[in-house]
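Would you mind keeping the following structure in view while I ask a few things?
Note that one protein chain is taken out, while the other chains of the complex remain in position.
Moving on to chain A:
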Amino acid sequence: MAGILAPGLGVLAHLERLETQVSRSRKQSEELQSVQAQEGALGTKIHKLRRLRDELRAAVRHRRASVKACIANVEPNQTVEINEQEALEEKLGNVKAILQAYHFTGLSGKLTSRGVCVCINTAFEGNLLDSYFVDLVIQKPLRIHHHSVPVFIPLEEIAAKYLQTNIQHFLFSLCEYLNAYSGRKYQADRLQSDFAALLTGPLQRNPLCNLLSFTYKLDPGGQSFPFCARLLYKDLTATLPTDVTVTCQGVEALSTSWEEQRASHETLFCTKPLHQVFASFARKGEKLDMSLVS
């Protein structure tokens, strides 16, 4: 009977063994499946990732290229703009040079937020002298905001006459007065600085430089009597005096030669600028010296 039981055990064991085998292989195949599945998913993932990466690469590359193209396209326009800028700058330079040139007409100016600031330049015989300005406010009525005109120039008078009706006339008239004043001042200054040797006393002058008084000698240090001159410039728009008196100090009755000299001096002062008259005195003086030497 052992043989009959024994094989039954054997069959069970065999069955057990088979069962284990099957479950093991089932496990294996499941594992394999899952691994396979995993591997499949990974593969797809990789596949997808690869695709995404390639797309992004292309997109970025494309954008860079289009930016380049954009710049390339934009460049010629920008060069045109740069040329425009250069042309503008050149034009600006020209206009500035021309504005500077207006100084040589005697009148120049700048536009201001209120109106205009006019600059009056003065000169005498080619010598460029002081400038003055008048800042005008363009309103009704036209008015002077501020100015650098000396107080003894009749600015208010001239403005009262012309400012409201004719700015040009106002400015030209003011020009006349200022140029004449500058010219008289220049002559007096030159006399004081260049011919001090011939003056025997200080030059007396008023701020307007239209009344001058001085004493002078033709031969400084010599024995002759000094002359006394008084120059009055009644016409404030002129640079030559209207009234001249020359007297000889300390001599009651002048000899004919002195009288002749005195009269000729009066004429000289009336017709020639002051410093030029003295320049001719100085030259004569040199001539006299030369004659003494020889």
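Keep in mind that, in the parts below, a contact is a pair of C-beta atoms (placed from the backbone, for glycine too) under 8 Å apart; a residue touches a chain by one contact, two chains touch by 3 or more; residues count from 1.
Just so we're on the same page, contacts and distances are computed from a predicted model.
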item	value
The complex's invisible chain, by UniProt name, from "Piwi-like protein 4", "CENPP isoform 1", "LLGL scribble cell polarity complex component 1" or "EF-hand domain-containing protein"	"CENPP isoform 1"
Contact with the hidden chain (one of A:I46, A:A160, A:A197 or A:A263)	A:I46
Residue of A:R57, A:R114, A:H145 or A:K284 in touch with the missing chain, whole complex considered	A:R57
Missing-chain contacts mapped onto chain A	35, 38-39, 42-43, 45-46, 49-50, 52-53, 56-57, 59-60, 63-64, 67-68, 71-72, 74-75, 78, 81-82, 84-85, 88-89, 91-92, 94-102, 104-111, 116, 118, 121-123, 125-128, 167-168, 171-172, 175, 179, 238
